[in-house]
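Excluded from the complex is one protein chain; the other protein chains are retained at their positions.
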Amino acid sequence: MAGLKRRHVLDLDDFSPAEITQVLDAAREMKEVLARPIKRVPALRGKTVVNMFYEASTRTRVSFELAAKNLSADVVNVTASGSSVEKGESIVDTMKTFEALGADTVVIRHAQSGVPYLAAAHTSSSVINAGDGWHAHPTQALLDLFTIREHIGHLDGLSVVIVGDVLHSRVARSDIWGLVKMGARVTLCAPHSLLPDVGDGCGDGPICTCGTHLPRVRVEPDADRAVEGADVVMALRMQKERQSGGLLPSLREYVRRYQITQARVARAKPGALVMHPGPMNEGIEIAPDVAHGAQSVIEQQVTNGVAVRMALLYLLHGEGDGAL
Amino acid sequence: MPSSSWLIVNGRIVDPGRRVDLVGDLLLCDGRVTGIVGRDCPPPEGDVERLEATGLVVAPGFVDLHCHLREPGAEHKETIRTGTLAAARGGFTTVCAMANTDPPIDSRGQVEYVQAIAASEGVVRVLPVGAVSKGLEGQELAEMGELADAGVVAFSDDGVPIRSSRVMRHALEYSRAFGLPIMPHCDDPELMAGGAMNEGPVAAVLGLRGIPAAGEEAIVARDVALAELTGGRLHVCHVSTSGAIDVIRRAKQRGVAVTAEATPHHLTLTDGWVAGVRWEGRGYPYDTNTKVNPPLRSERDRESLVAALLDGTIDAIATDHAPHASVDKLCAFDEAAFGISGLETALGAVVRLVDAGEIDLTLAIEKLTAGPCRAFGLPYGTLAPGAPADVVVFDPTHRWRVEPATFASLGKNTPYAGQELVGRVVATFYGGVPVYRDAAVARATPR
Partner (left out) sequence: MSVRASHSIMSGGDIRRSLARIAHEILERNHGPQGLLLLGIHTRGVPIARRLAATIGELEGTTIPCGEIDVSLSRDDVRQRPTRTVRPTRIPTDVTGANVVLVDDVLYTGRTIRAAMDVVFGYGRPRTIQLAVLVDRGHRELPIRADYVGKNVPTARSEEVRVRLTEVDAADDVTIRQVGDDGRA
């Protein structure tokens, strides 16, 4: 088996279950590397990874930086200033500049959906999407899948509930793709104003053949009903701007109806995992005692992020047809 | 200007406005249509230029009610010259230039400016459209009387919806004196704010804010009710939703003075194209060439538009030609300008519908000629003897791949890039002079 036969990682919608498994398996071994006294292997020595973060993020950026460095790659961090939106010509120009400077991989995060696709279309470097607008965050979904598999042992047949502002969540979308592809059943739980239009889809299975619909998932706006019997409860960050944007009457109402409390967690399966992509608004979408409670694997998610990103960087640099 | 005579030989002459559809020779003399030889006139004597049209269709030059020529103010996107060259390539001999230039066409001086440039640089007829409101701000009415005297054929703030119902009412009322239609861009500014594509499952998958169909339907309903109240003439621009079609259909049944247009792209494409759906192969998602306002809608909306063509709810096919420079499109989808450069693909897209059996060729030609002229009361779109010799000759079977780099328009922004269209212009005559010839297509057509 060779590395991933792909140049870019833009979203999980075009990953096969076999590819996802390949990444998770490699991440397991990368986690072992992270447990060594010297957390460094020369696998990507001589390769250059550029982290181009148009949107600020400490956690994801540091995670990618550590992942690349652990593989002995050279890392360059570029952050765009403040919140000023970059006009697109500079995205394309920037990508061509990186290419000319010898970047093998560019990791991009941007506040607008689709920017990594624009970047990928104008470079021969590899592009990894570290989060674009509301659209996708594939590495977060992979580390979520890894964390679930690590604790429960498998993914197929699991019942996973995603609670919160799904409409504006790139984590939720990528998680939906990854979970459905690996055979899990997904329930979305949110007020209707924060749910995306999932549509009817086409064909029989949960995943459309036409590529223009999200996978079929269950929608349950009542949080108590939604979490019943779940194996995993995933809380999404509730941004305060949603309330001022008129999508919610008040945060208080959201907290009352959707906060992941101990009582709600008790309605899930015993030992169900509680997850959150971070950063958390403790007391809003998740109660502090749950966030730090026994069923929470939120901190492991962060640790696993480095291992998963190492796995991805390593597997992307495989060339050839896999003959050993 | 040389006033030669042209004989277009052995083509299928289709003039839907006069219910003419026969194979024959069309004679053009001194800038006017003399007629069909043997029917309207005898064969020509003396020197005559000949154009072989066996296997081709000969129709009145197309009339585009809705076209953005960008001059003055945005000449990097298009000029009157390049826009009219594009029109000629697309078979259009008359285009209505919208008012949202910079400065906008809201006063006599601006109208005369456009007319002067068109006269000296333009390759086909340019009819200016005047603004509804001063500065397109939607607050005070523009001086419609002065604009009408200067020669505008309609009023429109297109580009932006008319937010105030009061202003829209007054515009419809006041314009009655001039007998000219108001052409609104019907949408609700608050519902569409920040939206980049049609609201629906595709926007959900792509993580883009949507422009809901309900916005267009609501404002079309408002404007139709106001037209009924005031007796003014309403022409709904670029209808894109089945809801709006229903409103317009019922209004027409009630006798309201409303007409409507639809674009070739709304008749043939859907929001799936933003996600990369194509007829051949696959495009890449977030291709900004698919970003347009109103957005590409659902398949159900598209089918309603085609049905509305068939039952007459839609009077005209208009391109809403909206060229942009590459810097305005080569960016994040949210940031990109809205618009499709459509003059040179209009015929090919519409004949593709014919080829697919959704409409017939005569109807398609009618919606490009007699239909628009009826809606605006224009004396064009006809091959009647004595009419201006505005003629398009095209091959309805020619299959060709769209290469935007070869466009005469400065705007290369088209979702049809690399796709196959059916139907291509062989020659366009404006005032009896051939303003466009495509030798390659002419050669390729089997005789």
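Residue numbering begins at 1 within each chain, and the chains themselves are lettered A and B in the order written.
The rule is short, and it goes like this: a residue touches a chain if its C-beta (ideal position, glycine included) is under 8 Å from a C-beta of that chain, and two chains touch if they have at least 3 such contacts.
From a predicted model like this one, the values you see are computed outputs, not experimental measurements.
Enquirer: Considering the entire complex, write down the shown chains that touch the omitted one.
Expert: Looking at the entire complex, the absent chain's contacts are A.
Enquirer: So one chain is hidden, and I want to know which residue out of A:V92, A:A111, A:L251 or A:L315 touches that hidden chain in the complete assembly.
Expert: In the full complex, the listed residue that touches the missing chain is A:L315.
Enquirer: Can you work out which residue in A:A43, A:V76 or A:V219 touches the chain that's missing from view?
Expert: Answer from the full complex: A:A43 touches the omitted chain.
Enquirer: With respect to the chain omitted from the figure, which of A:Q22, A:N51 or A:S126 is a touching residue?
Expert: A:Q22
Enquirer: On chain A, where is the contact patch with the chain that was removed from view?
Expert: Chain A touches the missing chain through residues 1-3, 22, 25-26, 29-30, 32-33, 36-38, 40-46, 71, 311, 314-315, 317-324.
Basically, only the chains that are shown with their structure count from here on.
Enquirer: Mind listing the chain A positions that touch chain B in their complex?
Expert: So the residues of chain A in touch with chain B come to 13, 85, 87-89, 91-92, 110, 112-115, 117-118, 121, 132-136, 167, 170, 173, 196-201, 210-214.
Enquirer: Under the touch definition given earlier, write down the residues of chain B that touch chain A in their complex.
Expert: By the definition above, chain B touches chain A via 199-208, 210, 271-272, 275-277, 284-286, 327, 330-336.
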